[in-house]
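Yeah, one chain of the complex is gone here, protein chain that is, but the others are all in their spots.
And then chain A:
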Amino acid sequence: MKVTIKNWNAIAQWRWDIGKEFDETDDEDLCGICRVAYEGCCPRCKMPGDDCPVLWGECGHVYHMHCIMQWIEQQPPNKQNCPMDRKPWITAERKTANTATQQTQAVQS
């Protein structure tokens, strides 16, 4: 038997590596500020991805960068705290921040 591939569509899936498995029913996977999944973009952006990254605080809380920045920027300097624990917000250096996991599959038609 010989199969000829006439046409194929590539489908890619990606998600931010937030250090745990994704669970859609779990509030933990939502940005606490906009309540949209980390995978989605913040409400101000159209496309998820590198233009709308997520940001980790040293406290371990994660938000869309645009969401946490909007909050921090409107606060007086002495009150630029993490919305969850009210500790001063310090953006953590994180190596995995830009490595969205990616898988590609070919679909035969």
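Convention: a residue touches a chain if its C-beta (ideal position, glycine included) is under 8 Å from a C-beta of that chain, and two chains touch if they have at least 3 such contacts; residues count from 1.
Note that contacts and distances are computed from a predicted model.
A chain of the complex is left out here; the name its UniProt entry carries, from "2-oxoisovalerate dehydrogenase subunit alpha", "Methyltransferase-like protein 5", "N-acyl-aliphatic-L-amino acid amidohydrolase" or "Ubiquitin-conjugating enzyme E2 1", is "Ubiquitin-conjugating enzyme E2 1". Looking at chain A, the residues touching the absent chain are 32-36, 42-44, 67, 70-71, 74, 83-84, 86.
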